[in-house]
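Before I ask anything, here is the structure I am working with.
Missing here is one protein chain; the remaining ones are kept as they sit in the complex.
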Amino acid sequence: MNSQPTIPPGIVSAEDYETAALERLPADIAAWLAGGSAGEWTLRANRRAFGRVGLRNALCRVPRTVDTRVELLGETMQHPLLLAPVASHGLIHPLAELATAQGAQAADTPLVLSCQANTALEQVAPHLSHGWLQLYWQQTPERTLRLIRRAEEAGYCALVLTLDAPVQSPGRQAQRLRFELPSHLGLPNLEPALRREAVPGQSALERLLKDAATLDSLAFILHNTHLPVLVKGVLEVADAVELLGYGVDGLIVSNHGGRALDGVSATLDALPLIRQAVGAQATLLMDGGIRSGYDVFKALALGADAVLIGRLQLYALAVAGPLGVAHMLKMLQEELQLCMALSGCADIAAIDPSRLRVGQI
Amino acid sequence: MNSQPTIPPGIVSAEDYETAALERLPADIAAWLAGGSAGEWTLRANRRAFGRVGLRNALCRVPRTVDTRVELLGETMQHPLLLAPVASHGLIHPLAELATAQGAQAADTPLVLSCQANTALEQVAPHLSHGWLQLYWQQTPERTLRLIRRAEEAGYCALVLTLDAPVQSPGRQAQRLRFELPSHLGLPNLEPALRREAVPGQSALERLLKDAATLDSLAFILHNTHLPVLVKGVLEVADAVELLGYGVDGLIVSNHGGRALDGVSATLDALPLIRQAVGAQATLLMDGGIRSGYDVFKALALGADAVLIGRLQLYALAVAGPLGVAHMLKMLQEELQLCMALSGCADIAAIDPSRLRVGQI
Amino acid sequence: MNSQPTIPPGIVSAEDYETAALERLPADIAAWLAGGSAGEWTLRANRRAFGRVGLRNALCRVPRTVDTRVELLGETMQHPLLLAPVASHGLIHPLAELATAQGAQAADTPLVLSCQANTALEQVAPHLSHGWLQLYWQQTPERTLRLIRRAEEAGYCALVLTLDAPVQSPGRQAQRLRFELPSHLGLPNLEPALRREAVPGQSALERLLKDAATLDSLAFILHNTHLPVLVKGVLEVADAVELLGYGVDGLIVSNHGGRALDGVSATLDALPLIRQAVGAQATLLMDGGIRSGYDVFKALALGADAVLIGRLQLYALAVAGPLGVAHMLKMLQEELQLCMALSGCADIAAIDPSRLRVGQI
Partner (left out) sequence: MNSQPTIPPGIVSAEDYETAALERLPADIAAWLAGGSAGEWTLRANRRAFGRVGLRNALCRVPRTVDTRVELLGETMQHPLLLAPVASHGLIHPLAELATAQGAQAADTPLVLSCQANTALEQVAPHLSHGWLQLYWQQTPERTLRLIRRAEEAGYCALVLTLDAPVQSPGRQAQRLRFELPSHLGLPNLEPALRREAVPGQSALERLLKDAATLDSLAFILHNTHLPVLVKGVLEVADAVELLGYGVDGLIVSNHGGRALDGVSATLDALPLIRQAVGAQATLLMDGGIRSGYDVFKALALGADAVLIGRLQLYALAVAGPLGVAHMLKMLQEELQLCMALSGCADIAAIDPSRLRVGQI
């Protein structure tokens, strides 16, 4: 089933899947996957932020056991890791999201399915021990509700409403290489877009903005599902506080992997300010720039309950299929465990800001 | 008419015209256009300054409409963009400033014609929906007045007096490549320079300095035209305040694109200090280092009413003639609109410092 | 005996041995030796820290004599230098640690023998004028004690207990090149590892953590030897104070040359904070990133009584055998003397923070 069933030599850390995948993928797909929006300022900032955070070693207080379990929305996860929603896995693997789901399951890792997946969410669900569905506002309440109902019926455990990317386009390099989604890749979770009547003087951009989620959209969703609802794309403290006040069940600090508004802050920089504002009890996740278990550790210490892994999942999928996804996740988990051990953290609760050196590096 | 009527593939952002043009232009002209004075410290600083300013996303508060109109000197402009005065478009395109003007008009963008244009200002005027004339002090009041009268009669709407470059020479690389203005390119807007009597002990530099504009020159111009007069080259707060007190109608924060005194501050760094000093009502423009609509947004948020586009206009002209100029301007406009939408700004007035993250990146 | 008995041309400073060795060594061994753990953040930080510290010149107060002697644990050393414990010299030279010991002795420099040496400590001892033994906790008190007794009987003068690396693996590049310790290289100082019973649910990492040193291990060692005991791997002020309170005879500020927990601070950055906390009397050494006598001077000025030379010793061994080790140490000593002279320091006691410019560079 998987045409690349082996891990190539030279993959000795999760991060190695990035180099390996970018060598193997067609140039346009590699550019689409690796690129960020506009000048890629935020893309770079995401990575650089991790370099500004240092660790502390534990010496004689290395724990004997290392427990990475974490509770999230009432469920116990084996590791504070989820696969982030990424569109169109069909670009990367013939089995598309089914391949990714197999890898996720093998590594005990929940997957957040993108509503822009190339596989019907009902088909993916049986392969997930724990799955969430990501969605955008679907132009009308009715259309949005139909998608939510499908998710509920298929057994998804949570909804993730992405707020930071009402308009999307490939990065500049992908555009230069004329990247396009191949027509054979369907979007079986979405209804065909409603054609909007042209309004005189309205720009193409403004036509897209009409379908952006609003606070009303959010309220509608919150009142029409029993599933927990998280919002994704939060970077500003005021937004975080307001959205929790609105009743969302969790926040995901994200900048769409540097693919939305170029110039917004690195997620690792936004994270501690938001945790401080929302308090210890709020469910707070993050993604952006994570390439190792050390990065996971830093995000947890700065306030994340768990992190989502975006590009790395597709890099691993490109290189070694489901096996690659599972292997990449295992390596992240092992790096996290090693980092916890040498930092003196026997469990996830022990990972707090006192374990870091920020601004002292 | 235009020998390069198509946009080459690979141009997916305004900034791409820079690379494309520098590949296509003869090396000496490319060096003349791209270079700055001396060690190019200010040239680099202009660009770097934009990298220190971050943005904020709007999440649920993305506007439905984006209005980029701005009022400037009593006129409504469709976009907060003007083409900056640049000498000798004949180096770049056989139709010289006429080509640029066509592109500007197609993109609803005012052009500030350089008095060192290779085309008579009267010839350019009909191609402009809105044009300004840039000038230097012309050695004597009479000569200066004759140029102003021509501008008034040809229908130019404003005068821009450049103050920061009483002495000009090509950058070092252009000099090394022996760049010279070809003799066939005329300067039909300027009278032949007066030969000055040699004064014993006077250096070549001092001969040039004799013709630099003074506060008296400025006063003379202000009292002898009904057109609004803006001064270009302002970087210091004290100068800004003094010049407004003198009665100028607007200030352009500029360092001549890093081509005047090397070592002066980046325009984006000078801009907010000057806006703070001159108050909200003063007309304040800027140029220097703008390569994208994101850069435009940052300049507006830091106090500019509008920005001038210098090198990019000639890069676009070099690559695709008038069509290139229009295309480049359209891309800047669209990038600005996208940036406004994702930042939550429905109109230009909404773009203020609260939209930025300065010193937090 | 030594197949490379001459110093190659081009070696004009201790640091030159690094380049020369990395050119000569097989790629996998070079990667093993030069690499750090994970992303090599700490490896780079070690070097960068020296660049942030400046010196002051002495002008008319250059001393006539320069005395580099220092007293350490009651012994007088000719120079404030020791060879750091590094495993498996057999990878680098056919005579393994015997070759290094010859070089050390020729340069009047103590050697800290790694317990992972390829040569029996009893064999090395006669070649050392002054030797220390480094050790890890050996799974049980009895096994650890047997190693200590061997050291005592062979005449080693101090024990160094390494605390920062309970788990070890080669760096990523070495792993990619499939670096492995060749089976012909023995570890004659270590008993075969005890096979631990598998505990259900216990990870491979946790099996290793069971054998990490604890405060109890340390107490056992301190109470069962008459030799002075130093602990290696200290980076945090709180650990430094606690360990001295426990009775250790000295601290070595170290991050295992960037080979243990990636992200911990540079040793030069940690050093002055620790010296300040432990007071002037505590025995305090450091290693990490030293490549010249100037670096030695900076470390001494920031609080080290002496420094340990790690990678450079094996680089020199690789390039020119025992002669290289001696030559490298002589160059370090001469650079230190020159630096002392030009800084106005007639002896080691004169090297204090007033000789530096920190944060003023």
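Letters A, B and C mark the chains in the order given here, with residues in each chain numbered from 1 onward.
Heads up, the rule we're going with is that a residue touches a chain if its C-beta (ideal position, glycine included) is under 8 Å from a C-beta of that chain, and two chains touch if they have at least 3 such contacts.
All values reported here derive from a predicted model rather than from experimental measurement.
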What shown chains come into contact with the chain that's not displayed?
B, C
Of B:6, B:19, B:140 or B:214, the residue touching the omitted chain is B:214
Subunit B residues touching the chain left out here are 38-39, 41, 45, 163-164, 166-167, 172, 175-176, 178, 202-203, 205-206, 209-210, 212-215, 217-218, 231, 233-236, 239, 243, 255, 260-265, 269
Considering the whole complex rather than only what is displayed, give the residues of subunit C touching the chain that is not shown.
9-10, 12-13, 15-16, 51, 53-57, 59-66, 292, 294, 298, 334-335, 337-339, 341-343, 357, 360-361
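In this section, only the chains that are shown with their structure count from here on.
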What is the Cα-based rotation angle between copies subunit A and subunit B, on a 0 to 180° scale and rounded to a multiple of 5?
90
Centre-of-Cα separation between subunit B and subunit A, whole angstrom
42
Distance from the mean Cα position of subunit C to that of subunit B, given in whole angstrom:
60
Note the residues in subunit A that touch 2 or more other chains, in rising order.
none
